[in-house]
Structure formats: C-alpha cells, structure tokens
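Below is one structure, written out as structure tokens, with a few remarks after it.
Of the protein chains in this complex, all but one are displayed in their positions.
Letters A and B name the chains as they come in the text, with residue numbers starting at 1 for each one.
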C-alpha cells in the first residue's frame, strides 16, 4: 500500500464546454477524469444569464506540473469569455502509478 | 494566473432542506454554489428512518469568514432537528475575484 500526494483539479463549467475541456486536460497530461452533472448558481456571467443547460463538474487527479498546465490553459482559453470555476486541492492517492 | 486559498464548504442533507440551505448560505455571503444528487446511508437520524427521498450535496467556495457564518447557521438551525453533514476543506481557486 502506497500513498502519494497528487493534485485534484476540479473544473465547473457549462455543459457545452465538456469536450473542449476534456481535450485540454488530456493535452496537459491528464490520464483520467470523472464528470458529474451539477446544478447551481454563480458560475454564469451576465452573458450567460439566459443559459438553461446543464453544468458539469470535471475532476482529474494529476501531478503538480500537469495541474499547473491545466490552470494555465483554463485561464488563458476560457476566463473572460466563458463562465468557469477551477480549483485544486492536494490529496493522497492509493496506487498513483496509473496517474503518472 | 492567480491562485487564492478559499474554503470549500460541503453540506449533505435531505432534499427537503435544499431551498432553506441555499437561502442560508446566500445570507452568509456565498455568491455561488453547486448541488448534486447523492445516495447514501448514515446521515439520517432515527426521526428520518422512514425517509425515502433524495439526498443532496451542496458545495460552495467562500472566504473563511463566510465559511464560519455558514457553519454557525447550519449548527444552530439544523443540528439536533435535522440530519445534516457539513465539512470544509481549503482549496486553491483560480480567478477567485468572483467569490469575493
């Protein structure tokens, strides 16, 4: 049994960005992710005040350097144009080999 | 790109409390939240042993002072009367301005 610290990156966005964001995180080096549907308020800018679709939460476990690349790409591609929330935390992962 | 530590407050409760809790966290200063459906065991007291409805997980990213207000209100309004679980962790948030 082995525990290794990795970054859990969480991205909350409108459903329409799902495939773009998945492509982005893979390009940054992510080997896996989960997606779940969420409802909510507060992630939409005024431009999206008439948005009625799903929101999604994408989570991926990655090394710090991959996390930094993801933050960089999310920040440069989406911020200011799309409503998106992105945060990360450090978690201890069992059998981390598959994420490296 | 800028990362700022914020508190991620997670509340797990029965579906029936959804609107009350959303109102509470907004009153405390939360600017956004997500809600997802969860199944589970262990959050219901004996009073709710016949409960068959949904459980919900509410998550909100807030500053520490807002987190403390939320904990205070959850504790005083629901504990002892309703089955509810509430916990918080510190996360690093990209573009935190919208949560401030």
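The definition used in the following text is that contacts are C-beta pairs under 8 Å (C-beta built on N, C-alpha and C of every residue); 3 or more make two chains touch, one makes a residue touch a chain.
These numbers were taken from a predicted model, which means no experiment stands behind them.
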| item | value |
| --- | --- |
| Touch residues of chain A, complete complex, unshown partner | 1, 3, 6, 8, 22, 30-36, 61, 89-95, 98 |
| Hidden partner chain, residues of chain B it touches | 10, 12, 36-43, 55, 57, 71-72, 74-75, 79, 85-89 |
